[in-house]
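Presenting chain A:
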Amino acid sequence: MNVNVNVNDYLAVASIIFCIGALGVLIRKNLITIFLSLELMFNAANLGFVAVSEYLNLISGDIFVIFIMVVAAAEAAILLGIAIAFYREKGAISMDKANELKF
Partner candidate 1 sequence: MSIFLKYILSIIIFFPLLSAFILVFVNKKAEGLLRNLATILSFAEFVISLFLFIYFKSNTYEFQFIERFSWIREFGASYFLGIDGVSLFMILLTTLMTFVSLLSSYKYIKDHVKEFVILMLVLETFMLGTFASLDVLLFYLFWEFMLIPMYFIIGMWGSGRRIYSAVKFILYTLAGSLIMLFGLITIFILHYEQTGDFTFNLLKLYNTNIPLTLQIVLFIAIFLGFAVKVPVFPFHTWLPDAHTEAPTAGSVILAGVLLKFGVYGFFRFAIPLMPEAALILTPIILVLAVISIIYGALVSIVQKDLKRLVAFSSVSHMGFIMLGLFAMTAVSVDGSVLQMINHGISTGALFLFVGMLYERRHTRLIADFGGLAKKAPILAALFMIAVLSSVGLPGLNGFVGEFLILVGSFKQYTIFTIFATSGIIFAAVYLLWMFQRVMFQDITNQKNEDFKDMTFREIMTVLPLILLMFFIGLYPDVFLSRINPTVVHFVNIIEHNKYAYNLIKAKMGLFNA
Partner candidate 2 sequence: MDALFYIFSIIAIFSALMVILVKNPLTSALYVVLCFFALAGFYILLNMQFLAAMQILVYAGAIIVLIVLVIMLLNLAKAKDTIKDFHQLSVGIISVLLLFVEIILYLNTAGETKPTGIYTNAVINKIGNTQIIGQFLFTKYVFPFEVASILLLVAVIGAYIFAKK
């Protein structure tokens, strides 16, 4: 169908988005933004799965994407709970406040 764009290009885009997501996770302090960055990383992985799956003529990768979506949905639900609880506890959702995670 197209000769110029191949699986490597998709993977390159996926890596870039993945790294941008990772960067977001590391430099942002807002719980919501961190979560969104995480979603970016998820989707970068998804893109990789789909691209490779297409390249290898397989379906498993696509199926995997569906499961990742399920996990992401579950995660979002939990995040909702955690965010509300955290906010209630700390009055903010800056991750600077998450400093009691020790024994």
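Quick note on selection: all candidates are chains of the complex that A comes from, given by their letters.
By definition in this document, a contact is a pair of C-beta atoms (placed from the backbone, for glycine too) under 8 Å apart; a residue touches a chain by one contact, two chains touch by 3 or more; residues count from 1.
Here the structure is a predicted model, which is why all the values come from computation and not from measurement.
Engineer: Which one of these touches chain A in the complex: 1 or 2?
Structural biologist: Among 1 or 2, only candidate 2 touches chain A here.
Engineer: Quick check: in the complex, which residue numbers of chain A touch candidate 2?
Structural biologist: Listed in rising order, the residues are 1-2, 4-5, 8-13, 15-24, 26-30, 32-33, 35-37, 39-40, 43, 46-47, 50-51, 54-60, 62-63, 65-67, 69-85, 87-88, 92-94.
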